[in-house]
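A single protein chain has been removed from this complex, and every other one stays in its place.
When the chains are written out, they are named A and B in that same order, and each has its own residue count from 1.
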Amino acid sequence: MTHLAVADHANTDQNARLVWGGGLLALALVLLLGLSIGAVSLPFGDVLRAVRGLGDESTMAIVRDLRAPRVLLAALIGAGLAMSGGALQGTLRNPLAEPYLLGVSGGAAVGAVMAMSLGVYQPALVTLSAFVGAAVSTMLVIAIARGVGGSGDTRLLLMAGVVVGAFANAAILVALADAPPERLRGALWWMMGSAADATWPAVARTLAALLILGGLLVWRARELDVLALGDEPAAALGVDVDRAARRIFLIASWLAAATVAAAGLIGFVGLVVPNLARALGARQHRTMLLLSALYGAILLVAADLMARTLRAPADLPLGAVTALVGVPFFLMRLRRLAQ
Amino acid sequence: MLFPHPRWLHRSWCLLLPLVGSLGCTRADTESNAVAQTASPLVADSIATAAPGTDDFGAPVPTDAQFAARVVSLNPAATEVIFAIGADSLLVGRSRWDTFPNEALRVADVGDGIRPNIEAVLAVRPTLVVLYATAENRNAAAAFERAGVRTLALRVDHIAQFHRMVAQLGRALGAEARARIVSDSVQQTLDRVSAVTRNAIRKRVVWPVWESPVMVIGRGSYLDELITIAGGNNAFHDLDAPSPSVSIEEIAKRNPDVVITSAPRAAELAVNAQWRVIPAVRAKQFVVHDPTVTGRPSVVLGMGAVQLARALHPELADQLR
Partner (left out) sequence: MTADRAPSIVAPDLMFHEVSVTYPGRSVPALDRVSLTAAPGQITAVVGPNGSGKSSLVRTLLRRVPVSHGAVRLGGEALTAFTPSEIATRIAIVPQREEPVMPLRVEEFVALGRHAHRSAFGGPQRIDLDAVQHAIDTAGVRNTVGRRTDTLSGGEWQRVRIARALAQAAPVLVLDEPTTFLDIAHEMAVFELLDALALRGHTVLLVSHQLNLVARFATHLVLLSAGTVAAAGTVDAVMRGEILERVYEWPLVVTRDPAVGAPALLPLRGAGRRR
């Protein structure tokens, strides 16, 4: 550990510049790549012109209506998931926490299913229903934990999350049992996550969620620092631990819910990126959250790029790609933890 | 045929994977759960390799009508064929999805066609059950056989399989002569359409069937064959799955002349920002089909070809009556 201490002392500003500057550069690069690469090969110059609104109509349509919203949505979702995971990891004091812990995934699915069974199919409404389902599910998890013993106890929360999730899954399975093959395939596709259906309204909605909910998390980041010390030290420093933790759980889960409503289940980002941010030197939560947002965006735009190109013309599910990338990183982290 | 979709997600996808894997693919049905009365299990979608004496699960097809006293058909295409060959008096049950022709509605509804309710089917005391040949129904086939009921598992992914279905049903239900007539009649219509469109300029088509993910008709579907007969070229003929998933950009890249879709879907796609990237959509080059006709790989195949050909080549309409 001492070599880290030495490295810490020296070059911190330099390190910070590298991490942030490099990150921003990487994001710009990966966004540009995302706009330039696709089924139709477009010369780079044409892509840039299309972005500015010049050039041939087809090219502009492809760049502005297909690739741009997709790439931006991937970035926003990556940022949202990373921030959500980071906040949960700090509050739960566990670097293995991830955004879907508190009933988000099951709840969103139930929300969407209920919309469909009521005959509602407009994407915006179904997305809203999925979000509401996730939000309600999260509150249910917290209420159950509180009712049973106190939402301060992490184990109770996790178990309540498992229970609610299992119940939601059962409901979904029952509903899926009668579904025609195409709908089933579509359901599986969304389970694995995809930015392929990105529309500009979806981008706007996700941006709003990120700014509001992510903004709240960044604003309250110092409280996260205190919570991360532990229940007793946090109480000693003047934080109403149960209330503050509940607040963070809700905000983080709703942020995750917003990403799920937009693009389905995408794993590993919320787990891996905050750990990466901490490994890159982010110690306080304000820095960690912002850095996580940046690197989460980079990661997911890159993953989406791979999803589109690895097995063209087929579109791989985003969740599969993030798992492929995430697993080796995870193993490395495990090794480090074990040492 | 195009279902609008919600987004929904679900964590235990690992449970659904085998489910979807068997439903979504028309591929290799190689589970050996089948009634193993033949040496070689059959691949469900192979066309000409299917030996005429076995059904799509590899079980031998009855060569005469000894099992034909009471027939339950859990296969919409088969039910239509049974009516067409005049063997409908033998029908004592159908699946809830078997709704053509109209007369079929008078036959008792015994439930689902995929994973059928065995008891409900046995309650009408069948001697022969015609199943839809999908992996999901392997267990059902075995259960019926154990109960002493003969089964016949068929599916139509290609036109050749339709003819085979007609022939096998004809044999099993003692209506071979009528079966030959039906088979020949459909083929004649198809041949006539082919002849008429032979010299027309082929239009490049794409036939989307699902939105999320984007799925289009590929070579593995009889619709691809109908497209060719009707004077079109399927832009995705190179993909051998029946409904492969592709990206909108890929469709734009292949630049079809027309998009085949249903009337309501055409209106929706025309204003969809993503789909408008495709030049044919922007230019509203839609070819409308009637899903009730084209969606049935059965006796209306000929009509489907006619309809498609008229839509693709309106200039040949009077030759295609």
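Things to note:
As a working rule, contacts are C-beta pairs under 8 Å (C-beta built on N, C-alpha and C of every residue); 3 or more make two chains touch, one makes a residue touch a chain.
Values in this document were obtained by computation on a predicted structure and should not be read as measured data.
Listed by label, the shown chains that the missing chain touches in the whole complex are A. For the chain left out of this panel, the touching residue among A:V239, A:V272 or A:L318 is A:V239. Screening A:A108, A:V226, A:L299 or A:L316 for touch with the missing chain picks out A:V226. Residue-level contact of chain A with the missing chain is found at 1-2, 4-5, 8-9, 90, 93-95, 219-220, 222-223, 225-226, 228-233, 235-241, 278, 283-284.
Keep in mind that, in the parts below, only the chains that are shown with their structure count from here on.
Within the complex formed with chain B, the residues of chain A that make contact are 38-40, 57-58, 61-62, 65-67, 100, 105-106, 108-109, 111-113, 115-116, 120-123, 126-127, 129-130, 165, 169, 172-173, 176, 180-194, 196-197, 199-200, 260-265, 308, 312-315. Chain B makes touch with chain A in their complex at residues 3-13, 15-17, 19-20, 23-24, 209-215, 239, 243-250, 252-253, 273-274, 276-277, 279, 282.
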